[in-house]
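As you look at this complex, bear in mind that one protein chain is not there, while each of the others sits in place.
Here the chain labels run A, B and C in written order, and each chain numbers its own residues starting at 1.
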């Protein structure tokens, strides 16, 4: 690892056509260890690669005489008005990409007008993130639990104090996946993790050590604990099975978050998009579904919504935008997805997000 | 973009074996921006690539004792005698490929003896196209509607005055797809669009601007409008869903045109050939079906006809032939498809186009 | 094309491990035009490539406690004792590969102890082929019919005079496929075709001209004609459909020959091995089935036999062996297939060819 970690200081408009451009550009400006940490997947990257390929498993049928014009991506979710059904996924340590870190990303997401999910392993404090977003920004807090209940209560209180509207319990990373790029790079965290400093300093830690310091033994009781100690809606993140749907809803979760952690955890599991249909069937409309992992195009957002997701979260692309353009870059990334989604909506014959959710995709029989 | 756009001035016989040769040759003579516009697909080019691959989803079974000799591709359609069930697809701006533009292509198609579909965005006037084809040439007019009804009436009157036998309403391009090659090339139209000059000058416009100037809000009422204002058969182009089949037929369309715009519009949708079977089933013989997108071989024409198409339209290959050989090149392209189709007909044991349409293809189980 | 065609004069043992070695070696010694003609497939070579890939569609399950030792490939067919169920496919113009031509290949096949199918387009006379094989060699004659009945009667009489035990009517090549390698090489036949000289000189002819001089309009009547004019068993070659099975058997054919002409005729059709199962089901044991196209391994022979074939014919590999080693090379090729087949038989737990034919392959679900 680099002795002194030199993250980008970029701020301003980026020139890009698509997310591949952005990833290639980000590789140039993010230090090798940080880029490896952000971009890589687990094991043989089968699941990582499936995440994007899987969107071809279902096809959008164009509808051409549907009387659609200037489709509208705006929607309401839990009382919040959002510019689009596209939100910020929790990603650790934005400071790896840009010295402005979460201060820049939270500001941009607020300007774009959608939900910002702050990671437990953020490089900034929740106070800074709140300040960057502004008092009314819909911010959620992603929680990696400590092994100690008292610390957990303190962190939840801190989140609440800083206006979190929901708690996202990440439950699929109780140990780190076999992220071999990090091992090859000898990557350790160069930055502090102020939010969880009560149980994890961050600096100089491997990912295995970071995950090891958090709570492994997660169960429905933890959902209940968070709900009762925060009085906030709880989303369980990492749900891919019918069993976890029932455990989540049964223990009072307000929503489930379908994710395979961007293909960084269990290689040899399904693409997140493939799991979405199973989860949506099991949820059967009882609670909202958030979806992430593999979104790189407006058509991916459309397909996730048409497959049962209520909100779609993006992670890596935002971090690449942050590295290359700071807050401006982050906002451009959200605008990119919104613009592609509008184009897809027009061509698919859907005027509103509600129309997308009623769309039936065609199973791709030829794979 | 090139400041001065220098299209080819070629006229004369081309030496080629197949359409790949032609595409490679055309790349050498068409200016980069124009070639990118003509050849490229949308987004990740998944749908673009599927268009050709999809023909392997169904297999032609050779039939060897069928008493066939010198099979005949001739047919009649809507009272016109055609050399083959292969027609000219509407393609914008032939002037990008050859300075002779539609004057050359219309002449060649007339000589070959099939239907010529003139694009709204042609580089020539409808008067020039009519003159090139001759008084009796079966010419159709492809319509991108203006937002203003009066302009639409004027254009339809112009088409009628110039002997159009049918109007093709392109309904799948109310906005442009994410054609990234054009963005990378900074492509803007270097040529005028005389047919639609009442609402679009063409010159210096991006494709997004061109599509943006046309009507987005298409519905069955537009089919009715065109039919009643032109008294001509209307074909709805871009139909891939059962719903659009019903809307088209229900609003008086004389035919549907299965197409995904050559993979240039909605990436993440099905191959056009895969949609054909759904459309054919929905149409159930009520109206004729025209098919395009991905045709590069005689076997593709055969498979489309055996899957429910009545006419098969070709686009890019014709433009490549135009770039390399002018009118002569265009005619050679049509002769190539006719000759390959005759060979396939003989080996498949089919004497006539009607025999092809009765052929049952074998589903490829191994994909 | 080469002005003077210099075929190989090799005779003697070849050093090779598998058929890929042989193909690569042959490419070095056969003149370019001849090699292109022999090795290439039609169109986009989809069907050509499928021919070999298709053997992976079905899997041989090893059987390990079956009490098998030194499995035996010998069998009887139509009263002839064969070393193995592997015969020589008809291939035109062995003189393209070796100046000894059919004289060498017929001698080697006789020594190996199996059926030799002489092509109508052989470079030697039937008298020479008979002499090379010896009086008792089981030789069949592959027939490309003339358009004139009197010539056909003469050729059948010649075949009979030279001891042919069966007539193979090739019915899948009434026109040539789109063999683009030949066109690119400007290939014309450099050698005479003495057997059919009454209707085709051969020398200087393109394949299209050669096929064009033969009869196109084949039907069950031709099977009847050959049977009644030769009093020999007739095999219809190129059968891939249920309809042709019925036409063949209905018109008195003694067997059907499943083949797609080595992927040289109709690109876009199925692999020959995939068609075999359809044909075997339609034949239902009424007549024997010969199979060719794509055989490169002993396991392929095994799979074809287990899928309904009674005899398996090999073509290109034999010609490569002929080019590199004359009669000795040809015999080595047959020994290669016999030896690999014995190995597969042992591992699959099959003692005899009859055991192979009772074997059930496992459908490969993962393709």
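Operating definition for what follows: contacts are C-beta pairs under 8 Å (C-beta built on N, C-alpha and C of every residue); 3 or more make two chains touch, one makes a residue touch a chain.
Computed from a prediction, not measured in an experiment: that's the story for all the values here.
Engineer: Report, in label order, the displayed chains that the undisplayed chain touches.
Structural biologist: When the entire complex is considered, the left-out chain reaches A, C.
Engineer: For a quick check of understanding: of A:260, A:307 or A:331, which residue touches the chain that isn't displayed?
Structural biologist: Final answer for the missing-chain contact: A:260.
Engineer: Based on the whole complex, identify which of C:18, C:197 or C:228 touches the chain you can't see.
Structural biologist: Result: among the candidates, C:18 touches the missing chain.
Engineer: Could you tell me which of C:94, C:303 or C:316 touches the chain that is not displayed?
Structural biologist: That would be C:303, which touches the missing chain.
Engineer: If I consider the whole complex, including the chain that's not displayed, which of A:32, A:161 or A:183 touches that chain?
Structural biologist: Counting the whole complex, the residue in contact with the absent chain is A:183.
Engineer: Take the complete complex as the reference. Which residues in chain A touch the chain that isn't displayed?
Structural biologist: Contacting residues on chain A, toward the hidden partner: 43-44, 46, 54, 57, 171-172, 174-178, 180, 183-184, 216-220, 222-223, 236, 238-241, 243-244, 247-248, 251, 260, 265-270, 274-275, 278, 367.
Engineer: Footprint of the hidden chain on chain C, which residues?
Structural biologist: Contact residues on chain C toward the absent chain are 17-18, 55-56, 59-70, 297-300, 302-303, 340, 343-344, 346-348, 362, 364-367.
Here is the rule we use: only the chains that are shown with their structure count from here on.
Engineer: Work out which chains are contact partners of both chain B and chain C.
Structural biologist: none
Engineer: Are the two sides of the chain A and chain B contact the same residues or different ones, given that same means over half of the numbers occur on both copies?
Structural biologist: At the contact between chain A and chain B, which are copies of one sequence, the residues are largely different (under half shared).
Engineer: What parts of chain C, by residue number, touch at least two of the other chains?
Structural biologist: Not one residue in chain C touches at least two other chains.
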